[in-house]
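Just one protein chain is left out here, and the rest sit where they should.
Note that the chains are named A and B in the order they appear, and that numbering of residues resets to 1 at the start of each chain.
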Amino acid sequence: MNQKQNFTKGFIKDNAVFVMLLGLCPTLAVTSSAVNGLGMGLATTFVLVMANIVVALVKNLIPEKVRIPSFIVIIASFVTIVDLTMAGFLPSLHEALGIFIPLIVVNCLVLGRAEAFASKNNIVSSIVDGLGMGLGFAFALTLLGAVRELLGAGSVFGLSIPIFPTTEDGAPITMLLFVLAPGAFIALGYLIAIINRFKKS
Amino acid sequence: MEIFAIIISAILVNNIVLMQFLGICPFMGVSKKLSTAVGMTGAVTFVMVLATIVTYLIQVYVLEPFGIGYLQTISFILIIASFVQMVEIVLKKVSPPLYQALGVFLPLITTNCAIMGVALLTIQNDYNLMEGIIYAIGSAIGFGIAITLFAGIREHLDLLDVPKGMRGTPIALVSAGILAMAFMGFAGLV
Partner (left out) sequence: MAKRESTFINMVVTLFAVTFIASATLGGIYELTKEPIAKAKLEKKLKAIQLVVPEFDNDPNSEMYTIKTENDDMPLEVYPAKKGDKLVGVAVKSYTMKGYSGLIQLMVGFKPDGTINKISVLQHAETPGLGTKMTDASFKDQFYGKNPADFNLEVKKDGGDVDAITAATISSRAFCDAVKRAYDQYMKGGKK
(Lines give C-alpha, C1' and ligand atoms only; values in the text may rest on other atoms or scores of the structure.)
Protein backbone atom coordinates (compact mmCIF):
# COMPACT_ATOMS: atom_id res chain seq x y z
CA MET A 1 0.00 0.00 0.00
CA ASN A 2 1.19 3.51 -0.63
CA GLN A 3 2.13 5.83 2.20
CA LYS A 4 -1.13 7.73 2.06
CA GLN A 5 -3.10 4.55 2.71
CA ASN A 6 -0.52 3.53 5.26
CA PHE A 7 -1.21 6.74 7.15
CA THR A 8 -4.97 6.97 6.90
CA LYS A 9 -5.77 3.37 7.78
CA GLY A 10 -5.24 4.17 11.43
CA PHE A 11 -8.12 6.61 11.54
CA ILE A 12 -11.18 4.63 10.56
CA LYS A 13 -10.49 1.42 8.65
CA ASP A 14 -8.04 -0.08 11.14
CA ASN A 15 -8.67 2.25 14.05
CA ALA A 16 -6.88 0.85 17.07
CA VAL A 17 -9.77 1.38 19.47
CA PHE A 18 -12.96 1.20 17.45
CA VAL A 19 -11.98 -1.64 15.12
CA MET A 20 -9.07 -3.56 16.61
CA LEU A 21 -10.09 -3.07 20.26
CA LEU A 22 -6.50 -2.48 21.35
CA GLY A 23 -5.46 -0.26 24.21
CA LEU A 24 -8.85 -0.33 25.85
CA CYS A 25 -7.54 0.20 29.39
CA PRO A 26 -6.29 3.76 28.91
CA THR A 27 -9.15 4.43 26.50
CA LEU A 28 -11.76 3.85 29.16
CA ALA A 29 -9.77 5.20 32.06
CA VAL A 30 -8.51 8.62 31.00
CA THR A 31 -11.30 9.79 28.73
CA SER A 32 -13.33 11.52 31.42
CA SER A 33 -12.39 14.71 29.64
CA ALA A 34 -11.42 15.58 26.08
CA VAL A 35 -8.09 17.14 27.01
CA ASN A 36 -7.00 14.07 29.00
CA GLY A 37 -7.94 11.81 26.10
CA LEU A 38 -5.96 14.00 23.72
CA GLY A 39 -2.95 14.14 26.04
CA MET A 40 -2.85 10.38 26.45
CA GLY A 41 -3.35 9.88 22.71
CA LEU A 42 -0.42 12.13 21.87
CA ALA A 43 1.83 10.60 24.52
CA THR A 44 1.08 7.14 23.13
CA THR A 45 1.69 8.37 19.58
CA PHE A 46 5.12 9.65 20.60
CA VAL A 47 6.07 6.30 22.12
CA LEU A 48 4.64 4.44 19.15
CA VAL A 49 6.54 6.46 16.54
CA MET A 50 9.86 6.47 18.43
CA ALA A 51 9.63 2.75 19.18
CA ASN A 52 8.75 2.02 15.56
CA ILE A 53 11.79 3.99 14.40
CA VAL A 54 14.20 2.19 16.71
CA VAL A 55 12.74 -1.24 15.97
CA ALA A 56 12.89 -0.63 12.24
CA LEU A 57 16.51 0.48 12.63
CA VAL A 58 17.73 -2.48 14.66
CA LYS A 59 15.48 -5.22 13.40
CA ASN A 60 18.32 -7.04 11.71
CA LEU A 61 20.56 -6.92 14.73
CA ILE A 62 18.17 -8.68 17.06
CA PRO A 63 18.00 -12.48 17.09
CA GLU A 64 14.55 -13.95 16.59
CA LYS A 65 14.12 -15.49 20.03
CA VAL A 66 14.80 -12.33 22.00
CA ARG A 67 12.68 -10.15 19.75
CA ILE A 68 9.82 -9.56 22.17
CA PRO A 69 11.89 -8.81 25.29
CA SER A 70 14.08 -6.42 23.28
CA PHE A 71 11.06 -4.60 21.86
CA ILE A 72 9.63 -4.37 25.35
CA VAL A 73 12.79 -2.74 26.70
CA ILE A 74 12.84 -0.28 23.80
CA ILE A 75 9.19 0.64 24.32
CA ALA A 76 9.60 0.86 28.09
CA SER A 77 12.49 3.29 27.64
CA PHE A 78 10.43 5.69 25.57
CA VAL A 79 7.55 5.38 28.03
CA THR A 80 9.90 6.36 30.84
CA ILE A 81 11.15 9.31 28.77
CA VAL A 82 7.56 10.49 28.30
CA ASP A 83 6.85 9.95 31.99
CA LEU A 84 9.84 11.99 33.16
CA THR A 85 9.33 14.75 30.62
CA MET A 86 5.68 15.16 31.49
CA ALA A 87 6.40 15.20 35.22
CA GLY A 88 8.85 18.03 34.68
CA PHE A 89 7.08 20.13 32.08
CA LEU A 90 3.39 19.21 32.07
CA PRO A 91 2.74 18.41 35.73
CA SER A 92 -1.04 18.79 35.73
CA LEU A 93 -1.49 16.50 32.72
CA HIS A 94 0.97 14.09 34.34
CA GLU A 95 -1.15 14.04 37.47
CA ALA A 96 -4.39 13.63 35.53
CA LEU A 97 -3.11 10.66 33.54
CA GLY A 98 -1.43 9.18 36.59
CA ILE A 99 -0.66 5.49 36.52
CA PHE A 100 -1.71 5.17 32.89
CA ILE A 101 1.46 6.83 31.64
CA PRO A 102 3.72 3.94 32.64
CA LEU A 103 0.92 1.63 31.52
CA ILE A 104 1.54 2.78 27.93
CA VAL A 105 4.18 0.07 27.96
CA VAL A 106 1.49 -2.60 28.11
CA ASN A 107 -0.70 -0.94 25.52
CA CYS A 108 -1.14 -3.79 23.05
CA LEU A 109 -1.20 -1.22 20.26
CA VAL A 110 2.43 -0.26 20.75
CA LEU A 111 3.91 -3.73 21.05
CA GLY A 112 1.55 -4.90 18.34
CA ARG A 113 2.77 -2.37 15.77
CA ALA A 114 6.41 -2.98 16.62
CA GLU A 115 5.91 -6.70 16.15
CA ALA A 116 3.56 -6.66 13.18
CA PHE A 117 4.91 -3.76 11.18
CA ALA A 118 8.13 -2.08 12.26
CA SER A 119 10.03 -5.34 12.52
CA LYS A 120 9.17 -6.09 8.91
CA ASN A 121 9.26 -2.72 7.16
CA ASN A 122 11.65 0.12 6.47
CA ILE A 123 12.02 3.20 8.62
CA VAL A 124 9.90 5.59 6.59
CA SER A 125 6.94 3.21 6.37
CA SER A 126 7.27 2.48 10.06
CA ILE A 127 7.18 6.18 10.90
CA VAL A 128 4.09 6.69 8.77
CA ASP A 129 2.43 3.63 10.26
CA GLY A 130 3.25 4.81 13.78
CA LEU A 131 1.91 8.28 13.08
CA GLY A 132 -1.25 7.00 11.47
CA MET A 133 -2.12 4.40 14.10
CA GLY A 134 -1.07 6.70 16.92
CA LEU A 135 -3.03 9.70 15.73
CA GLY A 136 -5.98 7.44 15.00
CA PHE A 137 -5.74 6.25 18.61
CA ALA A 138 -5.55 9.87 19.75
CA PHE A 139 -8.58 10.68 17.62
CA ALA A 140 -10.56 7.85 19.23
CA LEU A 141 -9.59 8.90 22.74
CA THR A 142 -10.31 12.56 22.13
CA LEU A 143 -13.69 11.73 20.60
CA LEU A 144 -14.66 9.49 23.49
CA GLY A 145 -13.32 12.05 25.95
CA ALA A 146 -15.34 14.83 24.32
CA VAL A 147 -18.54 12.77 24.38
CA ARG A 148 -18.09 11.78 28.02
CA GLU A 149 -17.14 15.30 29.09
CA LEU A 150 -20.09 16.80 27.25
CA LEU A 151 -22.64 14.41 28.70
CA GLY A 152 -21.08 14.17 32.13
CA ALA A 153 -19.89 17.72 32.80
CA GLY A 154 -21.53 19.85 30.16
CA SER A 155 -18.27 21.02 28.63
CA VAL A 156 -15.75 20.10 25.95
CA PHE A 157 -12.07 20.92 26.49
CA GLY A 158 -13.21 22.92 29.49
CA LEU A 159 -15.49 25.19 27.49
CA SER A 160 -18.98 24.83 28.83
CA ILE A 161 -21.60 23.91 26.29
CA PRO A 162 -25.07 24.79 27.60
CA ILE A 163 -27.15 21.84 26.54
CA PHE A 164 -28.41 20.96 30.01
CA PRO A 165 -30.89 22.62 32.33
CA THR A 166 -29.12 24.37 35.19
CA THR A 167 -29.66 24.67 38.93
CA GLU A 168 -30.12 28.01 40.66
CA ASP A 169 -26.41 28.73 40.88
CA GLY A 170 -25.90 28.02 37.21
CA ALA A 171 -24.40 24.55 37.55
CA PRO A 172 -25.57 22.29 34.74
CA ILE A 173 -27.50 19.16 35.74
CA THR A 174 -25.55 16.65 33.69
CA MET A 175 -25.58 12.89 33.26
CA LEU A 176 -22.89 12.35 35.85
CA LEU A 177 -22.66 8.66 35.01
CA PHE A 178 -20.66 9.38 31.89
CA VAL A 179 -17.59 10.65 33.67
CA LEU A 180 -17.66 7.59 35.89
CA ALA A 181 -16.64 4.01 35.18
CA PRO A 182 -19.92 2.63 33.82
CA GLY A 183 -20.36 5.59 31.51
CA ALA A 184 -17.04 4.86 29.86
CA PHE A 185 -18.12 1.38 28.88
CA ILE A 186 -21.53 2.50 27.70
CA ALA A 187 -20.26 5.49 25.73
CA LEU A 188 -17.61 3.41 24.00
CA GLY A 189 -20.13 0.69 23.18
CA TYR A 190 -22.42 3.14 21.45
CA LEU A 191 -19.55 4.91 19.70
CA ILE A 192 -18.36 1.62 18.23
CA ALA A 193 -21.88 0.80 17.07
CA ILE A 194 -22.13 4.20 15.38
CA ILE A 195 -18.69 3.93 13.78
CA ASN A 196 -19.52 0.46 12.47
CA ARG A 197 -22.61 1.88 10.86
CA PHE A 198 -20.51 4.70 9.40
CA LYS A 199 -17.97 2.26 8.02
CA LYS A 200 -20.59 0.19 6.27
CA SER A 201 -22.14 3.10 4.35
CA MET B 1 -4.75 -0.21 56.09
CA GLU B 2 -6.06 -3.37 57.64
CA ILE B 3 -6.18 -6.62 55.73
CA PHE B 4 -9.95 -6.92 55.53
CA ALA B 5 -10.33 -3.43 54.12
CA ILE B 6 -7.70 -4.07 51.46
CA ILE B 7 -9.36 -7.28 50.27
CA ILE B 8 -12.91 -5.95 50.18
CA SER B 9 -11.67 -2.82 48.48
CA ALA B 10 -9.77 -4.72 45.81
CA ILE B 11 -12.54 -7.20 45.07
CA LEU B 12 -15.65 -5.07 45.33
CA VAL B 13 -15.31 -1.38 46.06
CA ASN B 14 -12.45 -0.64 43.70
CA ASN B 15 -12.83 -3.67 41.48
CA ILE B 16 -9.74 -3.85 39.34
CA VAL B 17 -11.61 -4.21 36.05
CA LEU B 18 -14.93 -2.48 36.52
CA MET B 19 -13.78 0.53 38.53
CA GLN B 20 -10.06 0.89 37.93
CA PHE B 21 -10.08 -0.06 34.25
CA LEU B 22 -7.18 -2.48 34.50
CA GLY B 23 -7.31 -5.73 32.60
CA ILE B 24 -9.91 -4.69 30.03
CA CYS B 25 -8.28 -6.37 27.01
CA PRO B 26 -8.41 -9.90 28.42
CA PHE B 27 -11.73 -9.00 30.03
CA MET B 28 -13.23 -8.40 26.59
CA GLY B 29 -11.23 -11.08 24.84
CA VAL B 30 -11.40 -14.11 27.10
CA SER B 31 -14.79 -13.67 28.68
CA LYS B 32 -16.73 -15.27 25.86
CA LYS B 33 -16.68 -18.71 27.44
CA LEU B 34 -16.93 -19.53 31.10
CA SER B 35 -14.22 -22.21 31.03
CA THR B 36 -11.55 -20.00 29.47
CA ALA B 37 -12.51 -17.23 31.86
CA VAL B 38 -11.80 -19.45 34.83
CA GLY B 39 -8.55 -20.71 33.35
CA MET B 40 -7.40 -17.20 32.62
CA THR B 41 -8.14 -16.15 36.19
CA GLY B 42 -5.89 -18.90 37.52
CA ALA B 43 -3.02 -17.88 35.28
CA VAL B 44 -3.46 -14.20 36.09
CA THR B 45 -3.60 -14.85 39.83
CA PHE B 46 -0.36 -16.79 39.69
CA VAL B 47 1.50 -14.17 37.68
CA MET B 48 -0.03 -11.24 39.57
CA VAL B 49 0.93 -12.43 43.04
CA LEU B 50 4.44 -13.51 42.09
CA ALA B 51 5.09 -10.41 40.01
CA THR B 52 3.91 -8.15 42.84
CA ILE B 53 6.27 -9.84 45.27
CA VAL B 54 9.31 -9.63 43.00
CA THR B 55 8.64 -6.09 41.78
CA TYR B 56 8.17 -4.96 45.37
CA LEU B 57 11.49 -6.48 46.38
CA ILE B 58 13.25 -4.93 43.40
CA GLN B 59 11.73 -1.54 44.21
CA VAL B 60 12.68 -1.61 47.88
CA TYR B 61 16.08 -3.29 47.69
CA VAL B 62 17.42 -2.21 44.33
CA LEU B 63 15.67 0.77 42.75
CA GLU B 64 15.28 2.95 45.80
CA PRO B 65 18.64 2.42 47.52
CA PHE B 66 20.51 3.06 44.30
CA GLY B 67 18.36 6.00 43.27
CA ILE B 68 17.45 4.44 39.95
CA GLY B 69 13.70 4.76 40.40
CA TYR B 70 13.35 5.78 36.79
CA LEU B 71 14.14 2.21 35.76
CA GLN B 72 10.89 1.12 37.41
CA THR B 73 8.88 0.74 34.22
CA ILE B 74 11.56 -1.25 32.42
CA SER B 75 12.38 -3.58 35.30
CA PHE B 76 8.76 -4.21 36.24
CA ILE B 77 7.66 -5.11 32.72
CA LEU B 78 10.66 -7.39 32.20
CA ILE B 79 9.88 -9.23 35.44
CA ILE B 80 6.26 -9.68 34.35
CA ALA B 81 7.27 -10.86 30.87
CA SER B 82 9.58 -13.44 32.40
CA PHE B 83 6.89 -14.82 34.69
CA VAL B 84 4.44 -15.12 31.82
CA GLN B 85 7.06 -17.02 29.85
CA MET B 86 7.44 -19.36 32.84
CA VAL B 87 3.69 -19.88 33.11
CA GLU B 88 3.54 -20.73 29.41
CA ILE B 89 6.24 -23.37 29.74
CA VAL B 90 4.70 -24.87 32.88
CA LEU B 91 1.20 -24.91 31.46
CA LYS B 92 2.32 -26.58 28.26
CA LYS B 93 3.70 -29.46 30.29
CA VAL B 94 1.09 -29.66 33.01
CA SER B 95 -2.18 -28.97 31.18
CA PRO B 96 -1.94 -28.93 27.36
CA PRO B 97 -5.71 -28.58 26.83
CA LEU B 98 -5.82 -25.42 28.93
CA TYR B 99 -2.73 -24.19 27.13
CA GLN B 100 -4.53 -24.68 23.83
CA ALA B 101 -7.73 -23.10 25.04
CA LEU B 102 -6.01 -19.94 26.24
CA GLY B 103 -4.12 -19.79 22.97
CA VAL B 104 -2.81 -16.38 22.05
CA PHE B 105 -4.19 -14.88 25.25
CA LEU B 106 -1.48 -16.48 27.33
CA PRO B 107 1.43 -14.37 26.08
CA LEU B 108 -1.00 -11.46 26.17
CA ILE B 109 -1.01 -11.68 29.95
CA THR B 110 2.24 -9.74 29.68
CA THR B 111 0.36 -6.80 28.28
CA ASN B 112 -2.39 -7.24 30.83
CA CYS B 113 -2.45 -3.79 32.39
CA ALA B 114 -3.91 -5.36 35.51
CA ILE B 115 -0.67 -7.08 36.44
CA MET B 116 1.56 -4.10 35.75
CA GLY B 117 -1.08 -1.87 37.30
CA VAL B 118 -1.27 -3.83 40.55
CA ALA B 119 2.53 -3.90 40.80
CA LEU B 120 2.67 -0.12 40.36
CA LEU B 121 -0.27 0.54 42.69
CA THR B 122 1.29 -1.54 45.46
CA ILE B 123 4.24 0.84 45.43
CA GLN B 124 2.06 3.91 45.02
CA ASN B 125 -0.23 2.98 47.91
CA ASP B 126 2.82 2.50 50.10
CA TYR B 127 1.92 -1.06 51.06
CA ASN B 128 4.46 -3.28 52.76
CA LEU B 129 5.18 -6.73 51.34
CA MET B 130 2.39 -8.47 53.25
CA GLU B 131 -0.18 -5.85 52.30
CA GLY B 132 1.04 -6.00 48.71
CA ILE B 133 0.51 -9.75 48.54
CA ILE B 134 -2.99 -9.41 50.01
CA TYR B 135 -3.72 -6.64 47.53
CA ALA B 136 -2.53 -8.78 44.62
CA ILE B 137 -4.61 -11.75 45.74
CA GLY B 138 -7.64 -9.50 46.26
CA SER B 139 -7.21 -7.89 42.86
CA ALA B 140 -6.85 -11.26 41.16
CA ILE B 141 -10.05 -12.45 42.85
CA GLY B 142 -11.75 -9.23 41.76
CA PHE B 143 -10.55 -9.80 38.23
CA GLY B 144 -11.79 -13.38 38.36
CA ILE B 145 -15.21 -12.39 39.66
CA ALA B 146 -15.62 -9.67 37.04
CA ILE B 147 -14.51 -11.86 34.18
CA THR B 148 -16.61 -14.86 35.31
CA LEU B 149 -19.73 -12.76 35.83
CA PHE B 150 -19.18 -11.21 32.45
CA ALA B 151 -18.63 -14.54 30.72
CA GLY B 152 -21.94 -15.74 32.12
CA ILE B 153 -23.62 -12.61 30.79
CA ARG B 154 -22.00 -12.93 27.38
CA GLU B 155 -22.95 -16.58 26.96
CA HIS B 156 -26.48 -15.40 27.60
CA LEU B 157 -26.20 -12.44 25.24
CA ASP B 158 -25.27 -14.77 22.39
CA LEU B 159 -28.70 -16.34 22.64
CA LEU B 160 -30.63 -13.10 22.67
CA ASP B 161 -32.01 -11.03 19.83
CA VAL B 162 -29.73 -8.01 19.82
CA PRO B 163 -30.28 -5.19 17.30
CA LYS B 164 -27.95 -5.68 14.36
CA GLY B 165 -25.81 -2.60 14.91
CA MET B 166 -25.16 -3.46 18.54
CA ARG B 167 -24.22 -7.08 18.08
CA GLY B 168 -20.90 -8.27 19.37
CA THR B 169 -18.65 -5.67 20.97
CA PRO B 170 -21.08 -2.75 21.42
CA ILE B 171 -23.65 -4.70 23.43
CA ALA B 172 -20.89 -6.38 25.39
CA LEU B 173 -19.50 -2.98 26.37
CA VAL B 174 -22.88 -1.62 27.38
CA SER B 175 -23.46 -4.76 29.48
CA ALA B 176 -20.08 -4.25 31.10
CA GLY B 177 -21.16 -0.71 31.89
CA ILE B 178 -24.29 -1.92 33.63
CA LEU B 179 -22.22 -4.46 35.55
CA ALA B 180 -19.91 -1.61 36.57
CA MET B 181 -22.92 0.34 37.76
CA ALA B 182 -23.89 -2.57 39.97
CA PHE B 183 -20.41 -2.61 41.48
CA MET B 184 -20.63 1.10 42.18
CA GLY B 185 -23.17 0.13 44.79
CA PHE B 186 -20.33 -1.18 46.91
CA ALA B 187 -18.94 2.30 47.46
CA GLY B 188 -18.66 3.20 51.08
CA LEU B 189 -18.52 -0.46 52.16
CA VAL B 190 -15.12 0.00 53.75
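Keep this in mind: a residue touches a chain if its C-beta (ideal position, glycine included) is under 8 Å from a C-beta of that chain, and two chains touch if they have at least 3 such contacts.
These numbers were taken from a predicted model, which means no experiment stands behind them.
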**Asked** Which of these, A:116, A:163, A:176 or A:194, touches the one chain of the complex that we don't see?
**Response** A:176
**Prompt:** Among the options B:74, B:91, B:114 or B:134, which residue touches the chain absent from this view?
**Reply:** B:74
**Item:** Contact with the hidden chain (one of A:5, A:85 or A:166)
**Value:** A:85
**Asked** Which residue numbers on chain B touch the omitted chain?
**Response** 13, 68, 70-71, 74, 187-188, 190
**Message:** Contact with the hidden chain only, please: which chain A residues?
**Reply:** 59-66, 69-70, 73-74, 76-77, 80-81, 84-85, 87-89, 91, 169, 176, 179-180
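Heads up, the rule we're going with is that only the chains that are shown with their structure count from here on.
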**Prompt:** Contact residues on chain A for chain B in the complex?
**Reply:** 21-26, 28-29, 68-69, 72-73, 76-77, 79-80, 83-84, 99, 102-103, 105-108, 111, 177, 180-186, 188-190, 192-193, 196-197
**Request:** Note which residues of chain B are touching chain A in the complex, please.
**Result:** 18-25, 28-29, 70-74, 77-78, 81, 107-108, 110-113, 116-117, 120-121, 124, 165-166, 169-174, 176-178, 180-181, 184
